[in-house]
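Here it is, the structure, as structure tokens.
Below is a slice of the complex: some chains, not all, each in place.
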Amino acid sequence: MTTLAMQISGRNKLKGKVVNVVPGIVTAEVEIDIGNGNIITGVITKGSLEELQIKQGDELTALIKATSVMFIKE
Amino acid sequence: MTTLAMQISGRNKLKGKVVNVVPGIVTAEVEIDIGNGNIITGVITKGSLEELQIKQGDELTALIKATSVMFIKE
């Protein structure tokens, strides 16, 4: 028996592997390598870092709402 | 010859090619293909869409502030 299909409205989901974690007091920085030479850096709460037990090497998906994305044209 | 080096504090810069544009009244949706099977969807103002003259095939860089990034662990 299989359960589940949690769907999230946030448009952007980028899978990667944790390459760096910097815990602070309130926040923490997490960097994941999503391939193709791209690194995603996120700042989350230290509480989330601990609850999700995020550590180097973990497989994570970065979640980014479409309204948070800007574009640069050169 | 002059070189301009504009630096932006926003941590995440993902280069891609525009694959879809949906103009609305106030906002517009832009999708870029950043390779490795990843599409980035952004919602910007229609004013920005027109000012940057964004159209399918353009090379754009998605800019995302680190505090806008969440992580999912499965």
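Every chain is named by a letter (A and B) in the order it is written, and numbering of its residues begins at 1.
Keep in mind that, in the parts below, a contact is a pair of C-beta atoms (placed from the backbone, for glycine too) under 8 Å apart; a residue touches a chain by one contact, two chains touch by 3 or more.
All values reported here derive from a predicted model rather than from experimental measurement.
Engineer: In this structure file, how many copies does the full complex comprise, given 2 in place?
Structural biologist: 6
In the analysis below, only the chains that are shown with their structure count from here on.
Engineer: How far is the middle of subunit A from the middle of subunit B, if each middle is the mean of its Cα atoms, in Å?
Structural biologist: Spacing between the chain centres: roughly 18 Å.
Engineer: Once bound in the complex, which stretches of subunit A touch subunit B?
Structural biologist: For subunit A paired with subunit B, touching residues are 8, 10-14, 29-30, 32, 34-36, 38-44, 48, 52-54, 58-74.
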